[in-house]
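Missing here is one protein chain; the remaining ones are kept as they sit in the complex.
Chain naming follows the written order as A and B, and within any one chain the residues start at number 1.
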Amino acid sequence: MSKLTPEEIARNLQDRFGADRIELMKGSVGQPWIQLAPEMLPPVALALRDDPAFQFDVLMCLSGLHYDKENELGVVYNLDSTTLRHTINLKVRVPLDHPHIPSLERLWKTANWHEREAFDMVGIIFDNHPDLRRILTPDDWEGHALRKDYVQQDFYQGIPTK
Amino acid sequence: MMELVKTGADNHEMVINMGPQHPSTHGVLRLELVLDGELIKEVRPNIGYLHRCFEKYAEELQDYAKVIPYTDRMDYVSAMNQEHGYVIAIERLLELEVPERVEYARVILVELQRIASHLLGIGAFGLDLGAFSPFLYLFTEREKILDIFEKNSGARLLYNYFAVAGLMRPLQDDFKGDVADFVTSFRPKIKELEDLLSYNRIFVKRTANIGVLPAKVALNYAASGPVLRGSGVAWDLRKNDPYSIYDRFDFDIPVGTGEMGTVGDCWDRYHVRVLEMEQSLRIIEQALEGMPDEGDVMAAIPKRIRPKDGELYVRTESPRGELGYFISSDKSAAPFRIKARAPSFVHLSMLPAISKGALIADVVAIVGSIDIVLGEVDR
Partner (left out) sequence: MGFLDKKYHDPNIIIVSLESALNWARKNSLWYEQFGLACCAIEMMATAASRYDFDRFGIIPRSSPRQADVMIVAGTVTLKMASRILRLYEQMSEPRYVISMGSCSNCGGPYWEHGYHVLKGVDKVIPVDVYVPGCPPRPEALLEGFLKLQEKITGETVIEDRATAVADRESSATSAGTTGTETPAERDLVPDLQAGGSPVPKTSTGDGAEAADRQDAEVSTRPAGAAGDDAPGPDGAPQDKPKSNPQGGTP
């Protein structure tokens, strides 16, 4: 077992799950990411966590994004292996009118609160999440604050917000 | 750990609310405690009472540099570390070189801030458990660090001192001397703290074997920093994924050994922080030696920040653990998305797992030992 580059990880995954369903992408700067369809996420994540070649035992971060131009929502997962010392980023994008992504709470417990936050902030619905409630804003809050078209409500429980 | 005893029909559950304004919740944290007698069956943390819209601000300000003061306010106990993580992320995004003198100055400042943060964390932890005098002694030391910060940056708590590839203001001439003085005067105080608090019988009784966090659980919850090291895992980003110039320094990673009870209990987490202060002093001493005397710390600051498109996740070791910034850029002057991965947020999500079966008073100890800052939890 040794440290793998993102390219090697992507090739390995393509061999297992099919080359057309796993895609390695990269911007002009920064780190590459593996783009997946939402239904591919649980099997790929499980392989990444449990396969001796990968050993991604830590989910460092999970961020929800709103791609307003494409009318899509997305989630980025940053994985880390404390044993093999390599990292990889995964990305899943879903249409705005059907924002369902399988929850990874079963694999990494830390996903629980991160997913609740992504639900609260951009409105992604994580299927099979044990407790998908708002976390930062109050339960009776309106809208998802990090959507690009978010409009702040004028009053909250009779208190002016502006 | 105690086992819950099921008592059939006599099993009475009771829900008690703690917070959001409670002296031992370290801010505005609300806990719902489900109790069976005095044993905790379940803890449900409720957060968001300090949600200050950091991520919205990061997008709305239309400028990467303007976000720096807001990173200060996330973890206000260790503002320098927050700024450090953020400017490193931007420097990687822009692929900038940072002058030597700046790197060394930053490391010194950040390590001083780590000590200041631990002093406050330990002081408040002692306060929670009824030890008032350590708090006063530790704050005296903390004020000395704040004096150094104030002399150079002009502020006591929230500095806005780090700039992309530079520092906002030049360092004072006697910066090195001040820091060296502090290091000499502070070293014996760590020993004093050990005598005053660490091996105090009452303190040990309140913390040993309480809130045990096994290493496996800690990793699954993505714990980091002193919380993970307290569980016996030698994981420190300064060594394991070196950023800035940390690979040049020689220091150890203290880990919990179960000296007073079980590995990963509250005492271990506490003691790792105490030992870490000594290591920070070592880093500071080496940095003082290596720091070049010449050089302008403000020369390389770019006038306008406009990165190419791309995404990256940059993590640094803050006093509380892995502080990550996920930044997505779309070529414009405004960040497309900045997410701060705050260690306290992750550690707090662990609270239900480690406080099951404890007593109410132990919850106070556990919350104190994971050393959360609510500004960072809620952002």
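The rule we apply is simple: a residue touches a chain if its C-beta (ideal position, glycine included) is under 8 Å from a C-beta of that chain, and two chains touch if they have at least 3 such contacts.
On a predicted model such as this, the values are computed, not experimentally measured, just so you know.
Q: Taking the full complex into account, find the residue in B:Leu157, B:Ala299 or B:Ala361 that is in contact with the omitted chain.
A: Looking across B:Leu157, B:Ala299 or B:Ala361, the contact with the absent chain belongs to B:Leu157.
Q: Please pick, from B:Leu50, B:Leu96 or B:Ala333, the residue that touches the omitted chain in the full complex.
A: Result: among the candidates, B:Leu50 touches the missing chain.
Q: Tell me where the left-out chain touches subunit B, residue by residue.
A: Answer for subunit B: residues 20-23, 27-28, 48-53, 56-57, 60, 69-70, 73, 76-77, 120, 124, 135-137, 139-140, 142-143, 146, 156-158, 374-375 touch the chain left out.
Q: Since one chain isn't shown, list which residues of subunit A touch it in the complete complex.
A: Considering the whole complex, subunit A reaches the absent chain at 136-138, 145, 150, 152-153, 156-162.
Keep in mind that, in the parts below, only the chains that are shown with their structure count from here on.
Q: In their complex, what parts of subunit B are in touch with subunit A?
A: 47-48, 51, 53, 55-56, 59, 92-95, 217, 219-222, 233, 235, 240-241, 307-313, 315, 322, 324, 326-329, 336-337, 339, 341, 345-346, 348-350, 353, 378-379
Q: Under the touch definition given earlier, write down the residues of subunit A that touch subunit B in their complex.
A: Those residues of subunit A that touch subunit B are 26-31, 33, 57-61, 63, 65, 76, 78, 82, 85, 87, 89, 108-110, 112-113, 121, 134-138, 145-146, 150.
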